[in-house]
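Other chains dropped; remaining ones untouched in position.
Going by the order they are written in, the chains are A, B and C; count residues from 1 in each one.
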């Protein structure tokens, strides 16, 4: 057994064997099995942005089967999606890739400065579909964040009790945050801390920028001279903010970008001690062969 | 057994045998049995628009028995109505036409730019009345959409667990949508995707217009040159948006119109790969013989 | 057994034997037993308008016993009241008159253009007090109507499951209705339809006026030439709007009026095919002997 994986799992000894088993299933699966690194394929953009914006660039993606195949082909550690997509393929691809059921979703037909993501599936759904974990989005900073925290709390308690791992998408938003502030380093680190304190096993945040949003935080960053200049520095700070590296933190790929820019980000995540990536649009919006090649290149960086 | 029906059912293998049985009951019932096409009679206008606006044009429709008879006579695949109408005839017509109990309803005595449709019946009601499925309306785009998604989620979980099929009316509405936007092609496709991701077995949307509502979507439609010129094109795009045709999508007939216009729409639905129609006012607001004749003409198109 | 009652009960064959039994208990009780007509005594004005406005004109009415006695003496089909009044006399008068427990109430110490009536008793209360049914008020048109519909739905499901009949007071109100509109013929018919679709066994509405409130409805009334000139016409239309006469619709007596005016209304209800009356203030606000005489005169009209 991999020492790296064992060391990571040792930080989760407060969890029951069911949760540890499901974390191990992801960490020992796919191309990165045993490395302690993770690349996860998430496909919730159909709900979040609409079908055409998500799948028209590579029309194969309208079909739920496609994403299972892509995740299997590329050797991703897990595939995360909403209820409909998982129900459509969970039987056909049973046991071939660890599944994460996204339990809440938002869409862009109604936009609110203080957004809320509502529950669209249950822990029981995750169990009947053979998933290793649940996914849940919180918007720290939203006036409605408390509603999501309380719902996440209940779902987390139920999921862990039934042996499922908990993956939290922590995306700062809200009327008191500037647009820049949503990815500010202080806010990103704060978002990781909140998710960790809420009991998340795996935390997904956006790549942090060098901007500092909150005045009370800026003072500390300056006084304590916290290094935030390079992306690797910032990744390191976010990872530290999630229990000094004792919680798995992975970073999202964001909108479609060039491969070079993407690989550079991955290297920064790797150098900063990040645990991996969750890459949606950059993978499923290109032809399958191309996507697999790109994902393998990313995994090679993480193996390095 | 019909190959077409078997192929459709193969896309629902994530569901339990109870749900598959009830989907099959609709697909193997009536004039279109075995064709993989559906024509459903919905009568919730009494609540939605009031009794006179709904039934005065053909006063036989005040009587709940009438709609059972019409659906049976015409050989519809199913009859969908609110609690009161089904309770009034479910015993008398037991087993003669598959029933869908509409679990939520709105009415027009209070109008809100961000409408909500409230629960007026339960899954247990559907079971005791011998229904094959439940019906539920969502208004994607409404500020209150989240409330409906969460209620639908709970009802869907319960209905499927008890072997009932789930039919979702997905009608975009809300303060951030223009009147035109409610049937815009991008919005209609989005509404179908949301319903599919929420776990709907059958999705009912309005016929989409060529208008594009959202700027972020327009870019993609233009760039990817998605064909939306003809109604058949748009139907095809909506069907693709519901898991690449792996979910049954049917289209509403809208307000009363001429038969020629109606048949033209049906041909477009058929050509675009739509799974059928749900036709209320155009059927029950004319004399029974006339309605049966018209419905048979429609079914002939779908058989073609 | 009365043919008229049997014909009425045949429209409720979707209900379980418990509900049918309790409907029969009302229809076979009192002066109008077996006629298929009902006169019910309702006394919720103490809560709705306050004690002095309700009972000072005939101070005997402060005492809960009084209304039991009056209903028994006059041979009413049922007596309907809130929890406190029924608890105070249900033991003393056990089995002497069918009781309907009013499960929700409003009061006039706080007035809202969009009123809501809140739950003040339970189905279990109705059972332990030996009632034949529950009563519930909805305000179609109120911005809060949805909350009442959902509560009524839950209570209806529970009540019927336990064999109790469901009586719905359907009173249009709300910021989008004019004062006249609350008793407009289109709105009254709509209110009856909503109650019927929600599963009400007995529907109570106010006597409708010739006014038409909604433009969309006016068109239909004119085009289809629906007769609404006389009160009997309007009663007939409302009864038709409740499943073509397959649901029991009774009419309220309104504020205190002269006997002649009242009897004229009763004749119109009778001529229009209404199922009876629910008469509060006009009965309990006069001396008992006088009230009994007046109620018998009304019952004589219904027998005619």
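Keep this in mind: contacts are C-beta pairs under 8 Å (C-beta built on N, C-alpha and C of every residue); 3 or more make two chains touch, one makes a residue touch a chain.
Since the structure is predicted, the reported quantities are computational estimates derived from the model, not experimental observations.
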Every chain here is the same sequence and 3 are shown, so how many copies does the full assembly contain in this file? 5
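Everything that follows uses one rule, which is that only the chains that are shown with their structure count from here on.
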Chain-level touch network, classified as line, ring, star, complete or other: line
Can you give the whole-Å distance between the Cα centres of chain A and chain C? 58
So, in whole Å, the Cα centroid of chain A is separated from that of chain B by 36
Where chain C touches two or more other chains at once, by residue number: none
Looking at the complex, which residues from chain C come into contact with chain B? 11, 13-15, 114, 140-143, 145-147, 149-150, 153, 157, 172, 174, 176-177, 186-187, 189-190, 192-194, 196-200, 214, 216-217, 220-221, 224, 226, 237, 240-241, 243-244, 246-247
Residues of chain A defined as touching chain B within the complex: 46-47, 49-53, 56-57, 59, 62-64, 82-92, 105, 107-112, 116, 118-122, 124-125, 129
